[in-house]
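Just one protein chain is left out here, and the rest sit where they should.
Entry: chain A
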Amino acid sequence: MIPKTAKKREPFFWFTVSCGIVVMVFILLPLIELVTGPSLSMLGETLNDPDVMRSVGLSIYTAGAAALISFFFGTPLAYLLARTNFRGKRLLESIIDLPIVIPHPVVGIAFLSVAGKNHLIGQIMYELGIRLMGSVTGIITVLTFVGLPFYINTVRDGFEAVSPRLENVSRSLGASMFGTFFRVTFPLAWRTMVIGFIMCGARAISEFGAVVIVAYHPMTAPVMIYERFEGYGLKYSQPVAVWLVTICLLLFFVLRMLTLSKTETA
């Protein structure tokens, strides 16, 4: 709390403020520099470049798909983690967090080794015509991998915030577990599901390391930024970066709006 009275502030207060300013500048300066770098005509030109729009579209599509998959498989697991205690729960939670700490290229390599022809699963996938290497499926797979923890952790916290007593009362009034979930738990936790969805999507859309291993083509926006930087230099990669950042900021904005309206109603 910042004291509102005019009494003399402690040196510690000024220390915390200065550190805060350093952090703000560190985050905002490069981003502002990036956004203001390219001219409007260049931004417009990039917008009309079908390759750029295709890659940004692919990024949104694959990240959205990853978030959707996380929603389907992550929600029940998040509920389980929020409501039950069992032996090995800590271990399970650590496993869920693994994708956060594993270096991203390693993720790509790990998936390719499962999908390789010397692996049983790889052979089955080959028979079924499913390819990870160089495919949209591959991109969605690694994006789900990196995004899943963000979804599960967010939603688990959301479920934990719903008192189990509400569910108990609902059951005692005659509702089944399903009825209870859809009439009590879901209406109280859906906001965190949306937030989890966005967190997962935002994480997925920024993924480069794992994607570039699994699929250089079709090209997602981060890979395209990398390619333009390598091939033509900073000036040509900037406009694509600006468009990607705009989208990420948009996602972030929606996220903040939702969290704010949540604290208002609570």
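Just so we're on the same page, contacts are C-beta pairs under 8 Å (C-beta built on N, C-alpha and C of every residue); 3 or more make two chains touch, one makes a residue touch a chain; residues count from 1.
In the analysis below, contacts and distances are computed from a predicted model.
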{"item": "Protein name (UniProt record) of the chain left out of view, among \"Molybdate/tungstate import ATP-binding protein\", \"ABC transmembrane type-1 domain-containing protein\", \"Succinate dehydrogenase iron-sulfur subunit\" or \"Acyl carrier protein\"", "value": "\"Molybdate/tungstate import ATP-binding protein\""}
{"item": "Per the touch definition above, residue among A:Thr46, A:Thr75 or A:Ser170 touching the missing chain", "value": "A:Ser170"}
{"item": "Absent-chain contact - pick from A:Gly57, A:Pro76 or A:Gly179", "value": "A:Gly179"}
{"item": "For chain A, the residues touching the chain missing from this view", "value": "85, 163, 165-166, 168-177, 179, 183-184, 187-188, 266"}
